[in-house]
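All protein chains of the complex are present and in place, except for one that has been dropped.
Labels for the chains are A, B and C, by order of writing; each one numbers its residues from 1.
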Amino acid sequence: MVSTVDVQAQSQPAAAPRPEVVNDFVIVAATVNGSGSQTANATLIRALFTMGIPVNGKNLFPSNISGLPTWYTIRVSKDGYTARRDVSEVLVAFNPQTADADLAALPAGGVCIYPDDMKFAARREDVVYYPLPLKELVKNSGADVKLRDYIANMAYVGALGELLHIDFAEIKSALAHHFKGKAKAVDLNFTMVTMAAEHVRAHLPKQDPYRVARMNATGGRVLIDGNSAGALGAVFGGVSFGAWYPITPSTSLFDALGDYLAAMRHDPETGAATYAIVQAEDELAAIGMVLGAGWAGARAMTSTSGPGISLMTEFAGMGFFAEIPGVIWDIMRMGPSTGLPTRVSQGDVLPVYYLGHGDTRQVVLLPGSVAECFRFGWEAFDLAERLQTPVFVLSDLDIGMNLWMTEPFEYPDKPMDRGKVLTADDVKAAGEFARYKDSDGDGITYRTLPGNTHPLSAYFTRGTGHNERAVYSERPDDWSRNLTRLFKKHETARTLVPPPIVDRRAGARVGLIAYGSADSAICEARDQLRAAGLETSYLRVRALPLEATLREFVAQHETIYVVELNFDGQMHQLIQLYVPERAATIRSIAHCDGLPLTARFVTDAILGKEDPTHGHNR
Amino acid sequence: MVSTVDVQAQSQPAAAPRPEVVNDFVIVAATVNGSGSQTANATLIRALFTMGIPVNGKNLFPSNISGLPTWYTIRVSKDGYTARRDVSEVLVAFNPQTADADLAALPAGGVCIYPDDMKFAARREDVVYYPLPLKELVKNSGADVKLRDYIANMAYVGALGELLHIDFAEIKSALAHHFKGKAKAVDLNFTMVTMAAEHVRAHLPKQDPYRVARMNATGGRVLIDGNSAGALGAVFGGVSFGAWYPITPSTSLFDALGDYLAAMRHDPETGAATYAIVQAEDELAAIGMVLGAGWAGARAMTSTSGPGISLMTEFAGMGFFAEIPGVIWDIMRMGPSTGLPTRVSQGDVLPVYYLGHGDTRQVVLLPGSVAECFRFGWEAFDLAERLQTPVFVLSDLDIGMNLWMTEPFEYPDKPMDRGKVLTADDVKAAGEFARYKDSDGDGITYRTLPGNTHPLSAYFTRGTGHNERAVYSERPDDWSRNLTRLFKKHETARTLVPPPIVDRRAGARVGLIAYGSADSAICEARDQLRAAGLETSYLRVRALPLEATLREFVAQHETIYVVELNFDGQMHQLIQLYVPERAATIRSIAHCDGLPLTARFVTDAILGKEDPTHGHNR
Amino acid sequence: MVTTANPAPAAGSKVNLVGLERADYKGNPSTLCQGCGHDSISSQIMAVAFELSLPPYRVIKMSGIGCSSKSPAYFLNRSHGFNALHGRMPSVVTGATTVNRDLLALAVSGDGDTGSIGFGQYKHLLRRNVSMVYIIENNGVYGLTKGQFSATADVGQKLKYAGTNELPPIDLCMEAIIAGCGFVARSFAGDAKQVRELLKAAINYKGTAVLDIISPCVTFNNHEDSTKSYSYGKAHEERLHDITFVPKFEEITVDYDPGTTITVKLHDGPAIQLKKLDKEYNPTDRLAAIQMLEQAQAHQEFLTGLLYVNESRPTLVEVQHLVETPLVHLDAQRLRPPPEALAQIMAGLA
Partner (left out) sequence: MVTTANPAPAAGSKVNLVGLERADYKGNPSTLCQGCGHDSISSQIMAVAFELSLPPYRVIKMSGIGCSSKSPAYFLNRSHGFNALHGRMPSVVTGATTVNRDLLALAVSGDGDTGSIGFGQYKHLLRRNVSMVYIIENNGVYGLTKGQFSATADVGQKLKYAGTNELPPIDLCMEAIIAGCGFVARSFAGDAKQVRELLKAAINYKGTAVLDIISPCVTFNNHEDSTKSYSYGKAHEERLHDITFVPKFEEITVDYDPGTTITVKLHDGPAIQLKKLDKEYNPTDRLAAIQMLEQAQAHQEFLTGLLYVNESRPTLVEVQHLVETPLVHLDAQRLRPPPEALAQIMAGLA
């Protein structure tokens, strides 16, 4: 398993006779990348989901198209926990390359399902084995030779279904859902499922305690990944223009965007498109196109990841300074540099906030769930046009590419805010126009769009120094007046961005601060800490610049921990700067190995510093 | 004058009869860009300099080739102050476009030298006027018609020489120095100088108190600009490869580099070059070439300014992560975005320190004088190769493009440090090679160069995750081990970069922290503060990462002011993060209008907060 | 420095079809060097805009960074302008014209802006056939940064350090043709008549129209100077004056007939050969155009006129099958799908 180290630290000896473990364990499917196990895993997740059992899947895949090891973990949790867990009790060992390490990673009493022709270097005695006659099953499946490698994956679906008591009717409808009801495909796949299940029933009596049982915990919810949610949000935000350059893990956002727009944004009569998507030659061009479209008055967006963000630096600074709206998604992957393209991190928070040379400050949104990806998907446009500045939405690979349960998304609760745009009539009424004049005292000035017919509405947009009339100026007073106004605008932004979500617990001495995909692990960790006698409050940051709620929260707690997935504790640094009087006492808990955060890591880190029994720090 | 506002705030009424003002005033020459006043100004500076009088010139020029207003200030200071001063007592009003504003900017009792055919909107009565019959003088100069606009500038040299008692022999030798002794050029120019001087002597009796007198304060010193000094330093640092893309104000560094190398780095026998300079197609290519050359084992550098730095972001991150030496000069100009290309700022400090997505930390040098530009010019290579990482040298337009007095540069006091490089024999002796193995515990590992004949010496350089053997790895433990080592290397860097310069004053309650071109204004401000009864200590930061001396200095002072030329107080933020226990009490004094810092601004800012009479803050 | 955003129309001058006078197409006073070819081009742009009765509000003035890229501030003050980043104007225009297909993009770039840092964007813009007029004010140098050679400098010119320039010049017209551009023309800044004719044709072309206009840099073409400006310690043998001195020149003007060749002496001494395509030349034959350019290059002469035309290629907005209404004019109802649409998608995910 990917994180050998911590895992072994956690396995406990098996206690016999063993009580049943119902709806509370993790399945890990270790396969070869490209073998096509996605259908198998999606089917299992959906079947469990429709049985009403809280479930979450995480794809730990390599930066490779075919051949390297890949792991998929499925967490079944009656308590509704969705964070990664270090220990996986049920192993599907379908990858010879990693079989030994995967077996070693099992906790005592764990389950190992594997092809009967696979050899393990060292056989563990404290593990329950279920060998499957894979070759034979595949042969008998009647699947086209070309498809055999693929169909083999359905065998573990069948075996798990039988062993864990997954409802086969649900498995079948999951397949139907996956293949959009195509009977031929459903049958081919389901045949293999049943064959495997029958073999298990006939020859492999159950010896392990793990099973599932129907619940009522997922009613009305849906399953979706964050990138699709973000794309959907953008569509309901009225996006008209998208420019992008492919990069993992952001590609699927634009794939989804294209599909959603194709479905919803064509003229009913002519069939012509009311949107445009351009695959740019690189990220520099992508953001250039977005700013050009935003300047012209359209809701425009791009999506990328770390390397693309670096390439966008110069344009990001220009967008900030020339005050042009645009939305840039950064689906964070592990950096620096090319880093680990298929692993998660929250490493771009600080660099993106300061993106650009000179004194640049960007507006950043930090979705903590797929639902927020949807909401920020449309809200980002309102903010970008209201503030006339690029808005960065920092999601990550875990939220973006994995399947999450969520309440159905809510339709936007307010009309689109197109910001301060003057029509020809407005200019006529005003009798004058000064692009960078702060008439309202909020630092946000009025703009006109190209095509405005009023002779006074034209102005010149530039990245060089300018006065209130957008005329080139090198005057020291013009320059500092403009920077001071931009600073004021940033202060206004503090009041407009989504405020943090706070769960204040009476008497809690310790406050946790986190953001983005760390949320699920934090929620679980707080329960663990409570169980250990430590009550905590929790503030989830949802945007930069930071604002008053956070300062208040810090003031209300003796000890503050900022938990995040990067090396330098980037948010921790930004909070130190925002609340300098607590800079020395706010603590950083940073996790940075490419894997999603686990509750155990957070809990141990905090308990390592806190002694619940006495009311103070160790 | 460029900063109308502050200036008027400062002019005092003239008091008659007026005592002489000797060697302590500022001359400002207001001309039209492209009219060729550089020779005139350089001549004046050198003449004053060779008279032994401390002098400094600042060119406040527009981003334009010809036609826009430009100002050149020459500060004459018996006390050796070189910082900009808001008030200029002696005006050369040679630009009709700005004549009125320039006149208005004069303090009462100021001097105005102007072409007699120029009309002022409002004539001030509290100013001394010296009209010059420019057209006539030019006609009589016998200069080629094509050169008349140019030669006119020599008239103000002559007039100032006569009025301020500048030694004409020194003016003549200054011209000789400027034209490398070319008699024809010297004569043409000097003729105009004398004609103007004679006219003044004959028709314009002296009515103002300003004059100069020989001193002995510049003996043994030299005059040079920071970009030439940095280039010279690089040459004595053994630079072999330079790649660049033109950008103001960094261009003159590579121009100088090319000329110095041409003079000093050709093979005596063959005349072939022992260096290469490539004008790249853009900054992305320039830094790519530098990293390629550094990887191959050469001392390679580039030079740019803000916009180029932004474009280098992705490569900067790769250089940090793949651990490749290289030197990048950033001659800072005013940003964000294209900003004010010909105006100074210190706005890239924070973005460059964090340059790159993911958790990137760069090594940054901050020269505070032309002498340090020279020293860091060679030392940067030692650091880059020792630390195997890009080293950024952040100078600015004021240091880089203006003429400064300095002690002659000292020849490098240590041999070149080529860092941890293994030869074929070394590898043979070791019997193995692991590129990223931390054998010495300082986070710095050993590298081999392409061309190394030992079969085990080859390795693969990449921006993706790798283990100690430089083999691609996505293992969480490999990743975090590597990032942890890179962090350790950054800690080692703290101990290797040039430490701050500290002037600790006994009993000083207030400590000032500054860097780069702010130094000259700080030194003068400290004298003003002392005169006002406030003794201060001073620490000048010379590099990032910050280190222990600074923490100590902060601890030793009740109040700390960080003074810098940017909007957000970027160094202030970095110091808050480095000394969190003082984050709330360290104060920021930031100046950001494109003009060099003045002592008056610093003094007023501090006296506004400090009350010297009582021992505490207001 | 620029001081007024909209000078009043000069009285008495006659009015065009949209009721505007010549003065209505003016820009701010130029801050370029006296005699700079770029200013000659700006004059022709103003003249053509007036003569074609272009409604200023339909025009957007786009540029990168450079002396040439500054010039949009010096014409058509009643049109919106965007002075983008160095080399990145093409991407900005792509975004702007895609979301508002009614706009006429008049873009001005330089040889450095287009041929060096912006070369990738230039070629990809051409590949997409974005609707716009792409004017390159080509002087073979980086003017604004004081006279370094650009990638279009001729072989044989002196390079700052490597001695004589042995690098082949990039021919931006050839590059355009290869990239599939359907309107490729070359002219000389001083040939007012030809510049105007080609500008009018370009404005009436639906896709990307490239106009590579040789536009001498009066200040830095003098290589002896430019290669030495700012330089340290070199002997300036004959110079009697200041290296920052910019002498004033008159703009060069030429007028010659199709099919003929003339030699133009530039301010700084060197001369260039201009050969005007004759009336019989058929610009629709791509291979022939390439051939002509290859030969002209061999003879070190600049071929002027409309080199290649191809009306058939669809533009980017056509390829994207966009609605006729500019996307920026779509109302909220057409931008944000109804609640039912969301409900339906949610149902599919349940």
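Criterion: a contact is a pair of C-beta atoms (placed from the backbone, for glycine too) under 8 Å apart; a residue touches a chain by one contact, two chains touch by 3 or more.
In this text the structure is predicted, and so the values were computed from the model without any measurement.
**Q** In the complete assembly, which of A:169, A:213 or A:263 touches the absent chain?
**A** The missing chain is touched by A:263.
**Q** Given the contact definition stated above, which residue among B:158, B:288, B:358 or B:500 touches the chain not shown here?
**A** Touches the omitted chain: B:288.
**Q** Kindly state which of the options B:215, B:276, B:430 or B:607 is in contact with the chain not pictured.
**A** With B:215, B:276, B:430 or B:607 as choices, the missing chain is touched by B:276.
**Q** Which residue, B:224, B:247 or B:592, contacts the hidden chain when the whole complex is considered?
**A** B:224
**Q** Check the options B:213, B:429 or B:449 and report the residue that touches the missing chain.
**A** B:449
**Q** Kindly note down the residues of subunit A that lie in touch with the hidden chain.
**A** Residues in contact with the chain left out: 34-40, 62-69, 144, 146-147, 149-151, 153, 179-180, 182, 184-185, 188-189, 228, 245-248, 251-252, 255-256, 258-263, 277, 279, 281-282, 307, 337-338.
**Q** List the residues of subunit B that touch the chain left out of this view.
**A** Touching the missing chain: residues 220-224, 232, 235-238, 240-241, 243, 260, 264-265, 267, 270-278, 280-282, 284-300, 314-315, 318, 378, 408-409, 411-412, 415-416, 448-464, 469-474.
**Q** For the chain that got dropped from the picture, name the residues of subunit C it touches.
**A** These residues of subunit C touch the chain that is not shown: 116-120, 123-124, 127-128, 151, 162-163, 166-168, 170-171, 174-175, 178-180, 233, 286-287, 290-291, 294, 313-314, 319-321, 348.
Everything that follows uses one rule, which is that only the chains that are shown with their structure count from here on.
**Q** Rounded to the nearest whole Å, what is the centre-to-centre distance of subunit B and subunit C, using the mean of the C-alpha atoms as each centre?
**A** 36
**Q** Between subunit A and subunit B, what is the gap in Å from one C-alpha centre to the other?
**A** Here the centre of subunit B sits 45 Å away from the centre of subunit A.
**Q** Quick check on subunit B: which residues sit in contact with 2+ other chains?
**A** 62-63, 307, 337-338
**Q** Which positions in subunit C touch two or more other chains at once?
**A** 1, 85
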